[in-house]
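Removed: one protein chain of the complex. Kept in place: all other protein chains.
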Amino acid sequence: MGQRTIELSYLNASDRQGFLFSLSGIFENAPWVAERVEAGRPFATIAALHEAMMDVVRAADAEDQLALLNGHPELAGKSARTGRVAPASRLEQGAVGLDRLAGEELLRFEQLNAAYRRRFAFPFIICTRRHTLDSILVNFQRRLDHAPELELGKALEEIGHITRLRLVERVDGPGKPKTAGRLSTHVLDTVAGKPAAGVEIVLTQRGRRRHQLRVALTNADGRTEPPLIDGAPVPIGAYEIAFRVGGYFAARGTTTSDPPFLDVIPIRFAVAEPEGHYHVPLLVSPWSYATYRGS
Amino acid sequence: MGQRTIELSYLNASDRQGFLFSLSGIFENAPWVAERVEAGRPFATIAALHEAMMDVVRAADAEDQLALLNGHPELAGKSARTGRVAPASRLEQGAVGLDRLAGEELLRFEQLNAAYRRRFAFPFIICTRRHTLDSILVNFQRRLDHAPELELGKALEEIGHITRLRLVERVDGPGKPKTAGRLSTHVLDTVAGKPAAGVEIVLTQRGRRRHQLRVALTNADGRTEPPLIDGAPVPIGAYEIAFRVGGYFAARGTTTSDPPFLDVIPIRFAVAEPEGHYHVPLLVSPWSYATYRGS
Amino acid sequence: MGQRTIELSYLNASDRQGFLFSLSGIFENAPWVAERVEAGRPFATIAALHEAMMDVVRAADAEDQLALLNGHPELAGKSARTGRVAPASRLEQGAVGLDRLAGEELLRFEQLNAAYRRRFAFPFIICTRRHTLDSILVNFQRRLDHAPELELGKALEEIGHITRLRLVERVDGPGKPKTAGRLSTHVLDTVAGKPAAGVEIVLTQRGRRRHQLRVALTNADGRTEPPLIDGAPVPIGAYEIAFRVGGYFAARGTTTSDPPFLDVIPIRFAVAEPEGHYHVPLLVSPWSYATYRGS
Partner (left out) sequence: MGQRTIELSYLNASDRQGFLFSLSGIFENAPWVAERVEAGRPFATIAALHEAMMDVVRAADAEDQLALLNGHPELAGKSARTGRVAPASRLEQGAVGLDRLAGEELLRFEQLNAAYRRRFAFPFIICTRRHTLDSILVNFQRRLDHAPELELGKALEEIGHITRLRLVERVDGPGKPKTAGRLSTHVLDTVAGKPAAGVEIVLTQRGRRRHQLRVALTNADGRTEPPLIDGAPVPIGAYEIAFRVGGYFAARGTTTSDPPFLDVIPIRFAVAEPEGHYHVPLLVSPWSYATYRGS
């Protein structure tokens, strides 16, 4: 994001100084993670580099781990809102709207943050780019009930998600770990036995932060180009794809009723695996439709 | 509606006076309609009686027809709002919310009423119980463009609808004309191969006057008892049936994702034939569903 | 079947002699069953009468039970083939073709009969009207592996099925126990949004004794009248319903390809509950179809 990408081959070949500098900020306020993997070079893949860094984290002593966790800002905390956090964290929290909370929602986060820190002695950490505000709240509440040991593992796992995404954006080269999911659709006209071209599709994120993510027309193959979401995690949360089939059938002169039985068809579903492929097609006639999670 | 029903056999057997009195108000401000069919007694069915009355209307001269049409109040007109119309009309307009219009909507009706009366010299007549506010507006606009002769026929047709419904409520006996439609649903669990029992269903009318019409649970046969709408016209307009399948599958322990891919499934459709049977079933697994207009 | 039915009220009111005579043959060669329930009269329902008779059977001592079981002919045994069995048994075995076995199939039954009798000391008993030849063989093989106690219970259960069917045919009156299943279908044209009328349907029993059971045309409601199977058990086994949709769409002028993508659609399924309702509908366009076990 704004920063130049670095080749893995460069990381493997550069001097220690260059290596450490290149990876600065991936693990927030914890330069020791990069320091301890440096001797393990060369790394065949970006995934192997990330795995090595996480091995360092998991093998670190309790003090180092706690310091790492405490190096992260609180969600929606004052430092996040006033901008006194690492740029990467700021961007990540901003994407999901955590820097713009107000009123009851802000209060709720402050209460959760306080309760969490009281119980675990480190801030609540979650990879915001894999979540919506709703799923962050659900997870926050659930994780408060965890036993401390379980929750420590969970927090480190989230640091794995956060740093994997940061690393993939910083470093280019072979063996990128899977960080992207996909949301795609396909409209099939079962009267014509053909893909339905020119159907207007609106993708909306639902929940507390309802907003339109995409408006698209299906192409000759009944798909959107590009897919509705691609190349990034699909945040855990609720979605709707609305298909304007009324206009489509009217334009084709397909006989129907007045008003048409089906006009705008909303398909509502939730995403649970941000790195998964969610193919949500529509098989449609003027009087019937079907959908399913495909692949 | 508050009034006692009369047996068709009584109508056939009573004296002229009784016959006319019993049918008063069916054709608003037009006692001559009943007068001219009285000699045609006995009527074998209620449908035959209504048909005979409509034959009288269609055979009447232009002056009588115009008087009949002008005997009806304007939609959402001042007389409707101030209550100075026949009780049947008041109830019919109230059902669709025409007595509570305000602001721009009221203005819109006043403009349409004025334009319509200017063009056709009688008020816009529509059987409100077969319509929603939205479909009344669509029809109002369309009918303004009709040629006068076509529109006269259309207005008399609507009087046919209005009086058929009134007659069916006033008179009991054989051969009731069809005035009722039906909206029903059925939920089939395609994992269990059985009707899905205990699924919460919410029926909503959509459009300008969005409101919940019914909340129901499916019974052991996967249906609602009684059907969602039965025994009355299903007003032309837009509807949604929402099915809470997430809770259903969770209660059965059917494996799914967290959050579940499908939770509340909205099916949106429009009704075009108020006397038709709209069967809108849901075939559902935790990962797929299908719907169609069945019978 | 050829015999006059008797009213339950007559059974309740007649003298002991008449009661016993009326129920003769229901439990083959075991008049003691009727004798021991006679004092329990009156029976409010036919189901209650049958249940009382089965209670007698289950409460009988081992000797009586064995005698009852041995009063039944072997399946496809010599006595069945030469006609020296009770008329009811003859008819029941004939329906499924057990009286016409030959060659390897006959040999197979003789081996199974011998092995079964050797193991359990009574003949293999199964309610043939609830089965096809295939499911009889599957059950025969499986039950040979049962522990003797389990198998005795299973044999008595089958006597329950056999006698329930016989009683329901002999006696008329309230509270008939459920002995009939149903197989029905429905064809919905998803292009027209209406039931498909005039579709030719062929129901075939599959397996060793493949034969056409029914040819029918769908009526205006897209159903067959009467249902494909009704008023009798639907024998456990494999079935096919073939729907000639090619001709249907051609007759309606629905655009399709040449040759049509879909012409005769075979739906193959198995019945496991003879008293169940198997609704096997077809939702079809010229390019797609769906089916499911409905209700």
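Just so it is clear, A, B and C label the chains in written order, and each chain counts residues from 1 on its own.
Criterion: contacts are C-beta pairs under 8 Å (C-beta built on N, C-alpha and C of every residue); 3 or more make two chains touch, one makes a residue touch a chain.
Computed from a predicted structure; not experimentally measured.
When the full complex is taken into account, the listed residue touching the unshown chain is B:V191, out of B:L20, B:A52 or B:V191.
Seen from chain B, the chain kept out of the figure touches residues 188, 190-193, 255-257, 261, 283, 285-288, 290. Of the residues in chain C, those that touch the hidden partner chain are 135, 138, 236-238, 257-266, 268-270, 272-273, 287-293. Summarising the interface, chain A meets the missing chain with residues 188, 190, 193-195, 221-222, 283, 290, 292-295.
Criterion: only the chains that are shown with their structure count from here on.
Put simply, the C-alpha centre of chain B and that of chain C have 47 angstrom between them.
In chain A, the residues that reach two or more other chains under the touch definition are 257, 261, 287-288, 290.
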